[in-house]
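Dropping the structure in here first, questions after.
Here the complex is missing one protein chain, while the rest keep their positions.
Lettered A, B and C in written order, each chain numbered from 1.
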Amino acid sequence: MTELGIVAVGGYNEMGRNMTAIRVDDKIIIIDMGLRLDRVQIHEDVEIDKMHSLELIEMGAIPDDTIMKEIDGNVCAIVCTHGHLDHIGAISKLAHRYAAPIIGTPYTSALIQHQIDSERKFGVKNRIISVKAGGTYQVSDDVSIEMIRTQHSIIDAVFVAVHTPRGAILYACDFKLDRTPTLGEPPAFDRLRELGKEGVVAMIAESTNATRAGKTPSERIAHDMVRDVLLGTEESDVGMIITTFASHIARLNSIMQFATEMKRTPILLGRSMDRYVNTARELGYIELPKKTEIYGNRKDIDKAFKKIMDKGKDKYLPIVTGHQGEPGAILSRVANGDTAYKIESGDKVIFSANTIPTPMTQANRYALETKLKMKGARLYDNVHVSGHAYREDHWELIRLVNPENVIPAHGNIDMHSAYIEMAEDAGYELGHTLHLLRNGEELYIED
Amino acid sequence: MTELGIVAVGGYNEMGRNMTAIRVDDKIIIIDMGLRLDRVQIHEDVEIDKMHSLELIEMGAIPDDTIMKEIDGNVCAIVCTHGHLDHIGAISKLAHRYAAPIIGTPYTSALIQHQIDSERKFGVKNRIISVKAGGTYQVSDDVSIEMIRTQHSIIDAVFVAVHTPRGAILYACDFKLDRTPTLGEPPAFDRLRELGKEGVVAMIAESTNATRAGKTPSERIAHDMVRDVLLGTEESDVGMIITTFASHIARLNSIMQFATEMKRTPILLGRSMDRYVNTARELGYIELPKKTEIYGNRKDIDKAFKKIMDKGKDKYLPIVTGHQGEPGAILSRVANGDTAYKIESGDKVIFSANTIPTPMTQANRYALETKLKMKGARLYDNVHVSGHAYREDHWELIRLVNPENVIPAHGNIDMHSAYIEMAEDAGYELGHTLHLLRNGEELYIED
Amino acid sequence: MTELGIVAVGGYNEMGRNMTAIRVDDKIIIIDMGLRLDRVQIHEDVEIDKMHSLELIEMGAIPDDTIMKEIDGNVCAIVCTHGHLDHIGAISKLAHRYAAPIIGTPYTSALIQHQIDSERKFGVKNRIISVKAGGTYQVSDDVSIEMIRTQHSIIDAVFVAVHTPRGAILYACDFKLDRTPTLGEPPAFDRLRELGKEGVVAMIAESTNATRAGKTPSERIAHDMVRDVLLGTEESDVGMIITTFASHIARLNSIMQFATEMKRTPILLGRSMDRYVNTARELGYIELPKKTEIYGNRKDIDKAFKKIMDKGKDKYLPIVTGHQGEPGAILSRVANGDTAYKIESGDKVIFSANTIPTPMTQANRYALETKLKMKGARLYDNVHVSGHAYREDHWELIRLVNPENVIPAHGNIDMHSAYIEMAEDAGYELGHTLHLLRNGEELYIED
Partner (left out) sequence: MTELGIVAVGGYNEMGRNMTAIRVDDKIIIIDMGLRLDRVQIHEDVEIDKMHSLELIEMGAIPDDTIMKEIDGNVCAIVCTHGHLDHIGAISKLAHRYAAPIIGTPYTSALIQHQIDSERKFGVKNRIISVKAGGTYQVSDDVSIEMIRTQHSIIDAVFVAVHTPRGAILYACDFKLDRTPTLGEPPAFDRLRELGKEGVVAMIAESTNATRAGKTPSERIAHDMVRDVLLGTEESDVGMIITTFASHIARLNSIMQFATEMKRTPILLGRSMDRYVNTARELGYIELPKKTEIYGNRKDIDKAFKKIMDKGKDKYLPIVTGHQGEPGAILSRVANGDTAYKIESGDKVIFSANTIPTPMTQANRYALETKLKMKGARLYDNVHVSGHAYREDHWELIRLVNPENVIPAHGNIDMHSAYIEMAEDAGYELGHTLHLLRNGEELYIED
């Protein structure tokens, strides 16, 4: 009989440093290797790209994969579900320890390559294999990895199904059940239903938003809210700056389109804007409005701001980094008066993002907002919807897929608790078919 | 020189019992006469319709208009801006003391008539004059009342401009600047801009949501969210019940349309559903889908529930009262098991409403939700957007209308404080052009 | 080898309906049988004393002991740790199903007797055995129950140690490690340390306040705060009313003493004041100041209020029920103006209690406070300290007793989560030596 194990490496006690290992007899598939940024932020003057993995493990910033030594088996593949740092950020620190290829969808693969290229401590040589959503990677005769299309706040995100002789193990972390996305297709509901019929031994699901009632609003909602803030105003000739996640290609796509509608030139500013957007463009995920400008390095950005001031703030819509008040990001530099762009009374600054609810980020945002307000800016906050499934989306997924076992992941114990209560409503029993794992534990899936 | 006074009768120290008097020399125009429900709810076994006004004043439930005796002048008109209870609910208790007509838009007038008809203590005989949005009522040679179209969570809501020899006094309470409403037209921006150019001596504005950053999302957003909850599900054949404000005709209109799209019969249940919707239909504000059923009295409602159970819960979309957990409302009766409708595991209950943030209401909602969950219902809460302007909407209105003086109303001192800080940003000075009034005070507008 | 089981009957998914069964081979000892009041409060017109247990189980108000049928063994004893309703309130509904004596300390036993006497549905005939703190009840040759003195917000509370051939199982629910109590002795630290050395197989501990950092302040702190509010004022001749938990004998003892110091007559009003205080007096736990008056029935209370008004409010300190705003309690009646006692501007109302954080109670308190304030009362809220151990008290207990296994109880999953994280710091491992039980589960303690 095939032995199945699920190893909670990271992200089971906290948000951020996600890593799960799935063992099928002696074959191990690692899913995600993420970075927990707020464990880095509490230290001053940390340069992650120069740090050793053991140091980062001790800080709690990356998964403690030293426990992998005690797991019987060989790692055959490292799969990443999407390109956010809490899923790929530790690749450059940990992947080289395993003689296994790294697998991701095309956009995710490209971002992993960037991540590896910017590393300055380790040389990661693992082969990167790009598998499209809908595709499969064969690990062995009887084990394969299937990439199933989903929606999230980044393009090309997938559920991962590990097919084993005893059925599939579904890894469903970082998704929303968006039926009206603004870029790409809705999740592959038909395939999920089919999978449920074929038999799912276990499902690992993110508990991030399990505390929130109802269902996650569609990206369509954010699209309309952003449009209304930008275009639905009597004060259409004031300065406007908008900031959002550089990796949120769908949102950026909407914003650039609105800029054109406003007869303003969309101008993307910031190193990560440059990277994420150009990568998406090159791979054919989006097409930019013709007049769009993108500047990634400091000198070009400073020049761009001068140009904006010369030609008129009402001619441009700067789309910038800095929505979390990161010191050094473009918006913080504007707020500090370190660029040519002058905020005047009545200018609008739009945050198409939530504030990440950690104290370090809240402080950064407070500093940023205070400075902007003192210059006279009018702030539009949280013009945004979440990319994570709410409680009823989890309810629907669990009933669609009908797994024998469920395991909440990607969250702290409070988030898992909310997931557990939902799963109990759906008929699961804690300790029997519903499992609360802690970092470092292996769950054996009994037959 | 014309003397102008603004008397804060009620709603300046609290949410709810709104009443303002505007004095132009010896002519007085009263705007709104509202009821504060949460001052009623803290008492057991209160029957408002049988109570005397003095008793209700002492309870803090209706405006203390006894101060009107000290205001020099004659009341020439009582104007109501829209049909919510916190604006018309005290009409039946106070209006008969004044020899003046009651003025409202057609829908508001109809609701006022209902209010008066259901009163059991006083006989209100004042003439009710219906003036359409865009229309004007002439008080005297040099004083007139203009009804200016706006948007709110009830149809046919207006701003009121009192035109005086010294310019207009604009009463802008309970509005949102919705440019994409789902029923009716956007606010009359052109007229407001024009008014600003003609000269506005003072603006009285609701501070209700001045604490909230950004702008109020359009009703279009709620429309799309409700649709997604109802139609965007893999579990389309379960029981579904939806509850919303009976007076929110635009929302109800959307819901009935979605029911049709779902191939379910929309079935409106509850006394107030019957009254508000049929009034709107009779006056031509909406057209109901052909198969729509409406039942207002208990017997018919109970029969309707039996029919639903007989024919199948998946054939109907009950649209019911009880979103605030009001004991006795339809949804509470369902939750208590007092009707034929049986909630089963997986049935959906959708609250297309926020929870009013008062402890009495929160307790009612908690009791309701607990009972529904114990029966297995899945809850979708707050599938809703506000009907009140957020901070930046106020900023835009203030700049559009450019009033000499501004006075926050319809809120407690904390809400007013948020408004004050916004108005200071816009150049107003507290104590000079920006005024914090308390119930019972008269502000003299100096020349 | 002796088989040990711990059955989570109630209070493992929620606060309130506490019940645990400990199985030693085929002998079962039940600990606590409590009532969850807020599951009763969400229903209108419920009379618990007339209701059947099955109905109360379905409401979630009392433990679902129907699962006991599946536990192999005979119930030999029902032990109650102290006299609060969430520990003894279901005795009158469930105890008669078991042919076993009920065991409690003298004060607890007396309250259990009252509970049984006021029951109108069932006749509970079980023998009640009073065992003093420090004493032991022998269940069989090799199983005994030891009552170990602790401190809590009621007198005569104990830890319960069930001694088995494999070591003790310690039930540590509802306690504080108060080294400076104002009535009675501190917890029996020496005995606990000794027990730790003898060997504790498992400890069941309340997680109620595990979310709170640090240690619970001593009752001495509440004593001094109450004294300062009563005596530390320049306005010593105004009306003063104080309300606290009728079962909090230590607090009442302090208050009566302060009344005497203030040269006011302490006058206890309310049915439960009468019961709890007179029981404590009769059993010798407290001595009342000579002039103390106590009135339990409505007529006497009304007369007492008349006397107070006649002789002067400054001559008395009424100590009344109603700190949670319970409708019908004395303070609510005063606030409603239903008694002769007139609140005037500047009178003080002191809540020597926290507000229980459930929506029903918060609504009751809001109604009460609003009415009191409208009459001019000055409110002193939360002049109180908790009776439940905070996180570091748990840390100390766990290290003192050094149990092989720990199980959080008396709380919801969020409270348990906080306990789990603390216990992990102390070296326990979830799923191995640290157990998250859900209502209805039996944990087998492996050897």
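To be clear about the criterion, contacts are C-beta pairs under 8 Å (C-beta built on N, C-alpha and C of every residue); 3 or more make two chains touch, one makes a residue touch a chain.
The structure presented is a predicted model; accordingly, all values stated were derived computationally and were not measured.
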For the chain not shown, which residue from B:I6, B:M225, B:L372 or B:I420 touches it across the whole complex?
B:I420
Of C:S218, C:T265 or C:T292, which sits in contact with the chain we cannot see?
C:S218
Extract the touching residues of subunit A with respect to the undisplayed chain.
39, 41-44, 60, 327, 336, 358-360, 362-367, 370-371, 374
Residues of subunit B (touch criterion as defined above) contacting the omitted chain:
413-414, 417, 420-421, 424, 429-431, 436, 438, 441
Missing-partner contacts on subunit C, residue numbers:
177, 179-180, 189, 193, 213-215, 217-218, 220-221, 224-225, 228-229, 232-235, 345-346, 376, 378-383, 392, 395-396, 399-400, 425
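Everything below uses one rule, namely that only the chains that are shown with their structure count from here on.
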Does the subunit B and subunit C pair touch with the same residues on each side or with different residues, judged by whether over half of the numbers are shared?
same
Note: subunit B sits from subunit A at a C-alpha centroid distance in Å of 41
Let me have the rounded angstrom distance from the C-alpha centre of subunit B over to the C-alpha centre of subunit C, please.
45
Subunit A residues touching 2+ other chains are none
